[in-house]
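One protein chain is absent from this view; the other protein chains keep their places.
Chain IDs A and B follow the sequence of writing; residue 1 opens each chain.
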Amino acid sequence: MLPLTVGLTHYVVLSALLFAIGLFGVLSKRNAVAVLICIELMLNAVNINLIAFSKYITPTLFIGQLFAVFVITVAAAEVGVGLAIIIAIYRNRLSVNLDDFDWLKW
Amino acid sequence: MVEFALYNAWLVPLLPALAFLAIIFLTRPWPMLSALVAVGGIVASFVVSALVAYGVFTNPEFLEKPLVYAVRWFSMPGLNVDVGIQVDPVSAMMIFMVTMVASLIFIYAIGYMKGDPGFSVFFSYVSLFAASMLLLALSSNLVEMFVAWELVGLCSYLLIGFYSYKISAREAAKKAFITCRVADFGLLLGLLALQIVFGTLNLVELSDKVAHYEKYTTFGVLTLIAVLVFIGPIGKSGQFPLHVWLPDAMEGPTPVSALIHAATMVVAGVYLVARTVFIFAKVPAAMELVAVVGAFTALFAATIAVTQREIKRILAYSTVSQIGYMMLGLGVGSMTAGLFHMWTHAFFKALMFLAAGSVLHALHHKADIWEMGGLIRKMPVTGWTFVVGGLAIAGIPPFAGFWSKDEILVAALESGHYVLFVMAAFTAFLTAFYMWRLIFLTFFGEENPANHPHESPPVMTVPLVILAFLSAVGGLVGTPWAPVWSQWIFFEHPHHVEPNYWVMIGSVVLAAAGIYLAYQLYVVDKAKVKVKELAERYRHIYTILYNKYYIDEIYLWFNHTIIDGAAKLIYLFDIYIIDGVIVNGLAYLTGLSGESLRVLNTGRLQNYALVFFLGVLALVVLLAFTGPSSASLTLGGVK
Partner (left out) sequence: MNVNLSLLAPELFISALGLAVLILGLIVPKDSRHGLGWLTVFGLLLGMGITMAGWENQGTLYGGLFVVDQYAVFFKLTFLVAAFLVVLGSMRYVDMMGDQSEYYSMILFATLGMMVLASAGDFMTLYLGLELMTIAFIVLVCFRRNDVKSVEAGIKYLLLAGVSSAVLLYGLSLVYGLTGTVVIGEVGRALTARPVPALILGLAMLLAGLGFKVSAVPFHMWTPDVYEGAPTPVTAFLAVGSKAASFAVLLRVFIGALPAVWAHWAMLVAVLAAVTIIVGNLVAIPQTNIKRLLAYSSIAQAGYILVGLITATGPGIKAVMFYAFLYVFATVGAFTVVTQYYSVTGSDEIKDYAGLSQRSPLMAAVMVICMLSMAGIPPLAGFVGKFYLFKTIINDYLWLAFIGLIMSMVSVYYYLKVALVMYRDEPADPAPIQLSAPVALTLLIAMIVTIVLGVYPGPLSEATNVAAQSFWR
C-alpha cells in the first residue's frame, strides 16, 4: 500500500478539478439556477485554494482563511441578487432557460 | 493703474474677444446693444492699451528687457508651448495704434452699417478681428502668434464675404483665404523648422539662440528658414506676387476694408517681420529679399493705381504700395523707419478708406471716380479730411506721411541701396499723382448732376475728423530733429538719423510735382483732353496697367491649363483607382469584417462565457509559448 499523505498538491488538484467542473456546468447547463450554482462551485474551488495555501505557505497568518470568509460572504450576496433577477425574468418570460434570453444580440 | 495695465495686458485682446462672445450668444437680437458692446469692448481695450503704452514709454527698462508673462499651454518632451504676453515698446506701440484706429472704425461703422440686416453679426466679427490682431501683437510665442495669424485670416474671410449674397464678395473672400493659405504654408514650414532647429518658438529665447545660430545649424538652413518665414508676410501683407487678394478685399463693407488695410490684417505681415527681425538680421540675403520685394511691390502697385477707376480699388493698390514701402524700410535694416511708416499709414489709410466709405454711402455705392466730381461742396467734412489724408500720403510736410516716408528713403540711401532708393522716390511721385488724381476727380471739378450727395451723420464724420487730426500730427513723434520714435522702436541699437535735407527737399519736390501734374491734367484741363490723348498714345501701357499686369489672368490661365489639366488626369486616377479599387474596396472590406464579427455576438450568454474561456486559454498559450524573447522579436517593445 502506498504511503498516502495529503499534501498541498492534492488540494490544488482538487481545486482545479472543482473549478473545471464548475466551468463545464456554466457552459453546458441551460437552467439559470444551475449556472448560478456552478459559479458557486468555481468560487468554492477558489476557497479551497486559498485555505490550502494559507495552511501550507503561511501557516502562522490567516490571510487565506480571511480571504475565503470574504469570498463566501460576497458570494452569498451575489446569489441573493441572482435569485431575485431569475425570479424577475421568470415573471416576464415564464422561463429560466438561458437559451431563451437572446433578445439582445448583434 | 499703469502697473495694473502692464501686468494685465492680456485684457487687451480679451476684451474684444469677450465682446464677440457676448454678441454671438447674448445680444444678437438687439443691434444697437451689440454695437455698444463691440464699441465698449474695443474702447476699454484702448484704455488699457493706452495705459500700457504710457507705462512702457515712460520706463526705459523695457528697452533692455521686455515684460513677459505666460502660462504653460501644453508640454511634451522637446516641445513646450506657452501662451503669453510680451510687452515691449514695439508691441505697446502696436496695440495702442490698433485699438485707437479700430475704436474709431467701430464708431464709424455704427453709422455706416445702419439698417444692415447683419448689423450684430458684423460687430461680432470685427470684434473678433480686432481681438485676433491684438493677440498677434502681444504674443510672446510664435505658435501663439500663428494661431492669432490664422484667426485674423479667418475673420478677414468672414468679413470680406460679409455680403454673402453677392457672388463677387464670396469669390473675393475665397480668394483672400486661399491666397493667404498658400503663404501661411510657407510660414508654417518656417516655424516648424525653427522649432526643430532651435527647440523653442518663444520669441525671447529664440532671439538669444538665433544670435548664436552657429551652434545649432548652418547658415544655409537659417537662410531657408528666413525665406520661408517671409512667405507668410508676402501673402498676408499683399506683397508681390501674392497681392492679388488685397484689391478684391474691398468687397467687404468699407469699415472692414479700413480695418484690413490700416490697422489689422495687412500690417500683420510687417509686424511679423519686425518681430522676427533677429532672424533676418543674421541673413543679409533675406534682408535683401525683403527690401527688393518691398520696393518692387511699392512701384508695381503704384503704377497700377494710376489707371484704376474705382475709388476703393485705387486705395487698395495704394495700400499694397505703402506696405511695400514698409517692407523696404525693414529690408534696408531700419525697423524704426518701417514701423514708423506703419504707424502713420494706419491713420491716413484708415481716414481715406472711411472717407471713401462716406462718399460711397452718399452716392449709393457708385464707385467710379469719373462719375463723381465737386463733392466737396456737398460733403465738406468728408472732402477736407480726405484732402488731409491725401497730403499725408503724398508726403507733404508737416503731415504724417512725410516724416515716415522720408525716414525710409534716408534709410535706403544710407544703406547704399541706390536702385531701391530711386524706385522708392519714383513711387513717391506716382503716389502723389494718383492720390491727387483721385481727390481732384472726386471732390473737385464739376458736379455730376446725376448725383445727390449729402454729408454723412456725425457718428461717421467725427471719427474722420479725429483721424484727420492724427494724420496731420501723427508723424511729429518721429521728426529728425526730435527723434522720439527712434529712441524707442529699434532693433539692437537706436538708429539716429541725421536730418538729410537733400532727401527731404527732393521728396517734397517729387510729391509737389505729382500733385501739380494731377492738377494740370484733371482740374485745369476741364475736358480731360490731355488725359485721353495720353491714354490713347500709350494705349498698350495703359491697358496693361489697367488690367493690373494681367496677374490675375496669368494665375487663372495657369490654373485652368496646367493645374486643371493635371487635375483631370489625377481625377480619373482618383475615381477609378483610388476611389474605386482602394477606398471603396477597403471600405467594403472594413464593413464586411464589421458585419461578420458582429455575428459572433449571438445573444447567447453561454457562448459569451465560452469565448471568455477561450480568451483565457489563448492568453495562457500566448504566455507559455511566447516568452519575452520571441515576443520582442516579432512584436518589438520588450528589450
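What we mean here is this: a contact is a pair of C-beta atoms (placed from the backbone, for glycine too) under 8 Å apart; a residue touches a chain by one contact, two chains touch by 3 or more.
As the structure is a computational prediction, the values presented were derived from the model and not from experiment.
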Among B:Val419, B:Ile505, B:Ile562 or B:Leu622, the residue in touch with the chain that has been omitted: B:Leu622
Sites on subunit B contacted by the missing partner chain, in the whole complex: 71-76, 587, 590-591, 593-595, 597-598, 600-601, 603, 605, 607-609, 611-612, 614-616, 618-620, 622-624, 626-628, 631-632, 635-639
Chain not shown, touching residues in subunit A: 12, 19, 22, 26, 32, 35-36, 39, 42-43, 45-46, 49-50, 52-53, 57-58, 63-64, 66-67, 70-71, 74, 77-78, 81-82, 85-86, 88-89, 92-93, 98, 101, 103-106
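Assume only the chains that are shown with their structure count from here on.
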Euclidean distance of C-alpha centroids - subunit A vs subunit B, Å: 74
Residues of subunit B that touch subunit A when the two form their complex: 598-599, 601-606, 609-610, 613
Subunit A residues within the subunit B interface of the complex: 23, 26-28, 35, 98-99, 101-106
